[in-house]
Structures are given as structure tokens and as C-alpha cells.
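A single protein chain has been removed from this complex, and every other one stays in its place.
Coming up: chain A.
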Amino acid sequence: MSVIRHRNRYPYPSQRITCCSIHSDAKLKDPFSLVQNDLQSLYEDIKKELFVSKAELKSLCDYYFDGKGKAFRPMIVVLMARACNVHSNKEGVLLPAQRSIAMISEMIHTASLVHDDVIDDSDRRRGKHTINQVWGERKAILAGDFILSVASMALARIGNNAVVSVLSQVIEDLVRGEFMQLGSKENENERFKHYLEKTFKKTASLIANSCKAVSILVNSDPEVHEIAYQYGRNVGIAFQLVDDVLDFTSCAKHLGKPSAADLKLGLATGPVLFACQQFPELHSMIMRRFSTDGDVDRAWHYVLKSDGVEQTNYLAQRYCQEAIRQISRLRPSTERDALIRLTEMVLSRDK
């Protein structure tokens, strides 16, 4: 799967991108500013959706919608919506239902974070205490359930059965992905496959299916749905691969959570799996989920000594190239090009 070969296959040759960058850098807007207007009141609107009369439950539900999140998912969703709209000759307007999908994607994401923090017994997220740390596990779980129910109601109100079914799949994938993290595979090949499948379910499915949902809302062509889905799937997997790398390379403060967190949870992510090919000593540690004293430190050093980080980054690049190949099948638009540039941001982010 070579990059160059794929580039040649773009239906809209890359000179358009080059041409933009030569003539007017001003036209090359950064993805964040492009969606600024659409997402301005996103968190306020989510908090309005999360209406509940009981004050304490309300403050738990609002806790992570404090405007300090990256809103990475809503951004991709809105860009994809607008790119699909241009592709379908309906430029200019973001459909209200498409904006709802952006909100719903952030809500589903947040609900799953709240539950993950209980499962992993984490005490910090995004630079603050986790909900379970402040209010206890029982209430945290209920708050997550509540956010999910509100997301599901908002989804139903869009009134489109296909969209409901696409996003319900996400909820199932999230849980199945979490279950997949419970086990370790003995066989190395299976282990990698298992890791990528888990990564798809836990991270990429939400992005892929949200992208698909906004495309369904404007275009009836299954091929367009598939482009949107494949872009989201590939960017989503790349995003998580980079996240797994950052767990080894970023310092604790930067990431808002402790580093080597995955190892401490017993999880073998991309960098460890690659490192294991160079240092078979890692195999037994992976199998016992780094549970013996000193395992985490030893594994950490093996990973940094190996080229596990580079290999994982390289794999992320390949997923991004595939995402670019997919999205380039849409008609050109500012938003489409922003989605292409967004893949660079995914690869170069350091937090």
C-alpha cells in the first residue's frame, strides 16, 4: 500500500491542493476556524438538552461540557456534513439534524468517558478530578446512563431510522470494545488484529458512524455514505494510534492524565506490540498484563529502546493516507480540504 500509487488515483488531482497553497495561503483555513460558527454554542446547547430538575445530577451531567474539551468529534462531523452538502449541491447550509449529530457524537463520547473512568478507577481527566472521584462510582454510572439516554432521545427526534440504527451501532461497539480490553491473546498475529479491532470499536466507530450519519441526512447514495464512513474509520484509528504513542512520549502534565497509564491498566497498545517483535521478553509481561512488580517500568524501557513508537506512528500515517484517499473522492470544497489537513493535525498533535 504505497502512498504514491494512491495519490495518483485521486479523482480530483492533487494539483488543486498544491494550487491553493501556492496562490493564497489565506484560503487555507484551519479546520477549527472553519467550524467555529457552527460549534460556537455547542456546549451550551448540549447542556440545554441535558435538562433535569435535580441540581446535583445536573451538575454531574454538565461536568465535562465545560468548553475545555477539544470538540474533536463535533469538528470532524460538521466538516464532513458540509463537505457532503457541497458534494450533493446543497452548499451553504448545515442542516439542523447534522448539527444535532455533532452534539450527539460528543454526548456519546462523554458518556463513555464517564463509565471508562469508573472501570479504570481513574481519578483525573482533562486536568480535573473525575466524576467518580468527586461524587462516587454509583452516581458517576447513573450520570453516564443519563447522558446516553438524552443523546438517544435527541437522536430519535431527528426522525430518521437509518441514522438511529447507525449511531446505535456505536453504542454497542463501545461496550464490545471495552470487553475486548479484558482479555489478552496468546498468539502475536491474533493479538495485533485484536488490538486494531478494539481500537476501531472503542474510538473509530463513533467517528465513522457519525460521519456516515451526516452523509445519510443529505445524500441517498450509498457510495457517499461509504466514503464518509471510511474517512471517519481511518482517521479514528489513526487518532487512537497516536494517542497510544503519546501515552509513552508525552509528559504527564501535557496530556492531562498520567503517562504509561495504559501499561498500568495492563493494556498492551501498538508501541508495546511492535516492541515485542524486537524484544520477545515482553511477551510474558503482556500475557500477565504487566502485573508483576517492575513490569511497567521494564516494559516502558523496552518500548523506548525499540522502534515501537516509530512503527506505530508509521501505521497511523498509513491510516491517514487511506482517509485522504477516501475523502478525495468527494467533490472539492474548503471543508473537504480541511478534512485532508485535519489528518496532518491528527499525526502531529502532542496532547
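A few comments on the model shown:
We adopt the following convention: contacts are C-beta pairs under 8 Å (C-beta built on N, C-alpha and C of every residue); 3 or more make two chains touch, one makes a residue touch a chain; residues count from 1.
Criterion: contacts and distances are computed from a predicted model.
The chain absent from the displayed complex carries the UniProt protein name "Decaprenyl-diphosphate synthase subunit 2", chosen from "Leucine carboxyl methyltransferase 1", "Decaprenyl-diphosphate synthase subunit 2", "DNA replication complex GINS protein SLD5" or "Transcriptional activator". Considering A:Lys139, A:Lys185 or A:Lys264, the position touching the chain not shown turns out to be A:Lys139 (whole complex). The residue from A:Lys48, A:Lys90, A:Arg157 or A:Lys351 that touches the chain not shown here is A:Arg157.
The residue touching the chain not shown here, chosen from A:Ser168, A:Ser220 or A:Thr292, is A:Ser168. Summary of contacts with the chain left out: across A:Val118, A:Ile227, A:Leu267 or A:Ala323, the touching residue is A:Val118. Although one chain is not displayed, chain A still touches it through residues 52, 54, 56-57, 115, 118-119, 121, 136-139, 141-142, 145-146, 148-150, 152-153, 155-161, 164-165, 168-169, 171-172, 174-176, 178-179, 182-183.
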